[in-house]
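Excerpt of the complex: some chains, original placement.
The letters A and B name the chains in turn, as written, and every chain counts its residues from 1.
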Amino acid sequence: MRTAGTAEQDALHEAAAERPSGDGAFSITLENFDGPFDLLLRLIAKHELDITEVALSAVTDEFIRYVRALDGAEQLDRASEFLVVAATLLDMKIVGLLPQGELVDAEDVAALEARDLLFARLLQYRAFKLASQWFGTRFDQETGRHWRSVRLEDRFRRQTPDLVWTTSPEDFAALAALAFAPKAIPVVGLEHLHAPLVSIREQAAEVAALLRRGEPLTFRQLIAGVEQKGVIVARFLAVLELYRGAAVSFEQLEPLGELTVRWTAEHWSDDALANLGADYDN
Amino acid sequence: MTTEPIAPIDLERRVEAVLMVADEPQSLVTLATALGAPVPAVRQSVERLVADYDGEAGGPRRGFELREVGGGWRIYVRPEHDEVVREFVLTQTPTRLSQAALETLAVVAYKQPISRPQIAAVRSVNVDSVVKTLVGRGLIQEAFTDPETGAIHYETTDLLLVQLGINSIEELPRVAPLLEDGRDGFDVDA
């Protein structure tokens, strides 16, 4: 079994800051932590596994346990980020438990393909993580360098063309307001849903607004008056996303029958919409 | 009006003179335009000045050097004197980039032009605020907007090259070895 470079491994170990929690279960602090791939890399480093090694069941267990621990209300949106990775790992674990040798059915093949895809993305993620170290080092080196950039000699300064000034006091004040405005305004990240597309997030907001009045509604009622097919699809996906976020529950008495949706979230904040539907952003 | 060709030695002195007032790296083309000399002649002059300041033309190794950075030439203090100079000029160093920002920057640098959703897919997290930071620092900029999806694509700027102390994006270390199944790639820096 190959292990990753030791220097990097040490760094990963440090960053992971693992500690046994009260019940003895493994846990990882969220500080300086950067999403599912990061977690996966840290778990792999902790077990000194080559990331192409299939014997990942220990890592899978920890990963799944971690995802389960995310189950707090404020972590719901985060947890959704992990679902794809977690599902892939579970598939891999199932394949790992099967007798080695022949692959019997398409599901196993799909799991292996998913594994390859996961590894490919993990490798890519790790490659850029390593490349970023080079960036960091270069930035630090160059910050210490000094270059000649001195005030222009007076005799040349007098020769420079006059400034063309077109800014009114009002524009000037607007510029100041822009500069003084707090930089990181917490916004719902709708920007990466682009103009012609239908926003699942917006549709989710619609659905939430309709359902939060209290009365359960059928899906038919939820799409009443909507004519564009895209909007109907997005609204349906939004319902599924809200279900995934434990904000709504379904009732369907018979297959293909009327679907009744009920608002069930006790603590709801519109912030939860921020990451909703992120999987559809591509 | 015909212009006399400038003797090489004079051209070197003129390049030197212009570099004394320039506050950005100067490309050979800009220098050639300003000096009314052909680009190859300017290139030779610059090369001779580099050697000259490096002490390879009979003179001393100067306390300064001529460096190509971000697609242009600029006078730098030689690294061994940076410490002395630091105590001297009060420059203000920018705050360091976060690890997340560095990693996002690396993704953009190697995969440009790239859209935010594409960056997010590589990073597996939401990158909106980090992209905003990098644009604000002038390290990346909008390249174009995809007419179909409306997605803004980003590319790196010349300022990034200057701050990395490199001359073109091709000077970045190759990322391919890092992507190969982990055999050698990950040991590169060990």
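Assume contacts are C-beta pairs under 8 Å (C-beta built on N, C-alpha and C of every residue); 3 or more make two chains touch, one makes a residue touch a chain.
None of the values given here were measured: they were computed from a predicted structure.
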Write out the stoichiometry of the whole complex as a formula using the chain labels shown. A x1, B x2
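Simple rule for what comes next: only the chains that are shown with their structure count from here on.
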Distance-wise, how many Å sit between the C-alpha centres of chain A and chain B, to the nearest whole number? 32
Which part of chain B faces chain A closely enough to touch in the complex? 19-24, 64, 67, 74-77, 79, 82, 85-86, 89, 91, 93-94, 96-97, 99-100, 102-103, 105-107, 109-110, 115-118, 120-126, 128-129, 132-133, 136, 148-151, 162-166, 172-173, 175, 178-179, 181-183, 185-190
Flag every residue of chain A that touches chain B in the complex, lowest number first. 2, 4-8, 32, 34-38, 50-52, 81, 85, 121, 123-136, 138-150, 152-153, 156, 183-184, 189, 191-192, 194-197, 275, 278, 281-282
